[in-house]
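The block that comes next holds chain A.
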Amino acid sequence: MIPLSWYLIFAAALFSIGLFGVLSRRNAIAILMGVELMLNAVNINLIAFWRYRAVEQIAGQAFAIMVFAVAAAEVAVGLALVISVYRRQNTIIAKEIDMLKW
Partner candidate 1 sequence: MSFLTDPINAIADWLESLLLSLGLTSQAVTILMTLLGAIVVGSFGLMLVIFLIWVERKVYARIQDRLGPNRVGPWGILQTFPDMIKIFTKEYITPIGADKVPYNLAPILSVSAVLLAWAVIPFASTVVGSDINVGVLYIVAVGAIGTLGIILAGWSSNNKYALLGAFRTVAQMVSYEVPMVLALLIPVLLARSMGVNSIVQSQQVWYILLAPIAAFFFFITSIAETGRAPFDLLEAESEIIAGYQTEYSGLKFGMFFVGEFLHAFTISALTVTLFLGGWRGPWSEQVPLLGTAYFFIKTFIVYFIVLWVRISLPRLRIDQMLNFNWKFLTPIALVMLMATAVLEKILSTWLPTLRLTDSGVILIRTITHLGLNVLVAAGVIYLLRSYTIRREKVGQPRPLAVAPEPPASVLE
Partner candidate 2 sequence: MALSQIIFLVIAAATLVAALLVVISRNLVHSALWLIATLFGVAIFYGFLSAGFFAVAQVVIYIGAIAILFIFSVMLTRRLMQDNSPQINRGWPLALLLAILFFGGVLGMYNTWPEFAAMAPEMAAEANPLEQLGLALVSPNAYVLPFELASILLVAAMIGAIYLAWEKK
């Protein structure tokens, strides 16, 4: 009923929105939110391809689980870094975090 193309177009659109978010936001946490959108788009792509092209194999699902795990790990470490930077420099605007030490 629903062709594969609809899922792929949706995933590409979600990825582009995430890309726009990463490239154009000032706040470091907002950049991480854009990265999350991109990872979700990739996951939808993987599962759509699994369902439409290779339902008997399990590689699509296994890979999607790996993306889940990596996304969770990356968000945890990224946000810990942001909080740590905020404690030191009292800012989280990506443009202002440009000196290693002064």
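Candidate entries met the following condition: all candidates are chains of the complex that A comes from, given by their letters.
The rule is short, and it goes like this: contacts are C-beta pairs under 8 Å (C-beta built on N, C-alpha and C of every residue); 3 or more make two chains touch, one makes a residue touch a chain; residues count from 1.
Owing to the predicted nature of the structure, the values given are computational and were not obtained by experimental measurement.
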**OP:** Sort out for me which candidate, 1 or 2, comes into contact with chain A in this complex.
**Re:** 2
Subject >> Residues on chain A engaged by candidate 2 in the complex (per definition of touch) >> reply: 1-10, 12-21, 23-27, 29-30, 32-34, 36-37, 40, 43-44, 47-48, 50-53, 55-56, 58-59, 61-62, 64-66, 68-77, 79-84, 86-87, 90, 92, 94-95
